[in-house]
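Here the complex is missing one protein chain, while the rest keep their positions.
Going by the order they are written in, the chains are A and B; count residues from 1 in each one.
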Amino acid sequence: MSLSEFLDMGGYAFYVWTSYGIALVLLLGNLLLPIFHRRRLLAQMSRRQRRARAGAPGAHGTPRQNES
Amino acid sequence: MITAFFHKLSSPKYFYGIAGRWIPWLGGACLLLTLAGLYQGLVVAPTDYQQGESYRIIYIHVPAAWMSLFIYMVMAGAGAIGLIWRIKLAEVIAISSAPIGASFTFLALITGSLWGKPMWGAWWVWDARLTSELLLLFLYLGVIALYNAVEDKRTASRAAAILAIVGVVNIPIIHYSVEWWNTLHQGPTVTKFDAPSIDIRMLIPLLIMAVAFKLYYVTVLLMRARCEVLERERNSKWAQALVTGK
Partner (left out) sequence: MSHSSLTQAFGLLLKRDLVLALRRRAEMVNPLLFFVLITSLFPLGFGADTSLLRAAGPGLIWVAALLAALLSLEGMFRSDFEDGTLEQILLSAHPVSVLVLAKVLAHWLVTGLPLILVAPLLGVLLALPTQAIEVLLLTLLLGTPVLSLIGAVGVGLTVGLRRGGVILSLLVLPLYVPVLIFASDAVATAAAGIPITAQLYILGAMLVLALSLAPLATAASLKISLS
């Protein structure tokens, strides 16, 4: 099978490749989301800890007024 | 020794560490199997005499549908364990599974639609299997919505678990829908107990993809569960110690 035949998928190219494309987007997305989430969480925790150590009101771990 | 392992595993701190070590290996295995399955399925497997090349959507559609059912059972099971024995890790696994299950359900529906249009001439039909799979998606979304609506995470987990358990009635309906009703959807070909009625060269990539998707699920589950554990235990000593070094 040549490359162009492969990509054409017997005329069903749109259906087959859209399916695989959506699958790729969904599965990649599900993979990346927790990675970013974990980084955000650790950054948040680290910020909070630095503020607590600096002696700001709203002590160890508890959020201050204007914090997310 | 096994019980000691499970006992330790249910401690969030231990789980966070162990999961972190397993993820790269599981992810790597998943990637290898996926590539192998895709190669077998897209390049090696022969053309179907009835459906031409469009049947190759099967390598995404069927494993995704299998996962949508499997993950729901895991979610309901973990939810039940968390509900009965109040094990935090079970609660975490249940809620971490929900978005993954919903994604696979959505993927099964969409790829099914893209397969059905050239084959049946319709993007959607309200037959038993499609309808019950769509219901499954709504059940997943309901569980996620309910969990996010309750403030206290432990209460939220318990409420979501009840909903998930009640929704289990839908699973046998989906699975047996093609046997109970005369539907447009294909009958069972792989899980029959006698020889499956599919060509072995088409079956092998299907099974490879099924295993690959399971590994994918476990990988992403562990990743999400670590985040959930981190969020719940963010004020604990071990979690604070994680960021102290940074």
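The rule is simple: a residue touches a chain if its C-beta (ideal position, glycine included) is under 8 Å from a C-beta of that chain, and two chains touch if they have at least 3 such contacts.
In this text, all values refer to a predicted model and were calculated from it rather than measured experimentally.
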Of the chains on display, those the missing one touches are B
Taking the entire complex into account, which one of B:11, B:51, B:170 or B:236 touches the absent chain? B:170
Among B:88, B:129, B:158 or B:224, which residue is in contact with the omitted chain in the full complex? B:158
List every residue of chain B that touches the chain not included in the displayed model. 83, 131, 135, 138-139, 141-142, 145-146, 149-150, 155, 158-159, 162-163, 165-167, 169-170, 173
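Note that only the chains that are shown with their structure count from here on.
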Could you grab the centroid distance between chain A and chain B? Build each centroid from C-alpha atoms only and quote it in angstrom. 18
List of chain B residues in touch with chain A within their complex: 42-43, 47, 52-54, 56-57, 60-61, 64, 99-100, 103, 106-107, 110-111, 114-115, 117-118, 216, 219-220, 223-224, 226-227, 230-231, 234-235, 239-240, 242-244, 246
Contacting residues of chain A [partner chain B, same complex]: 1, 6, 9-12, 15-16, 18-20, 22-23, 26-27, 29-31, 33-35, 37-38, 41-42, 45-46, 49, 60-61
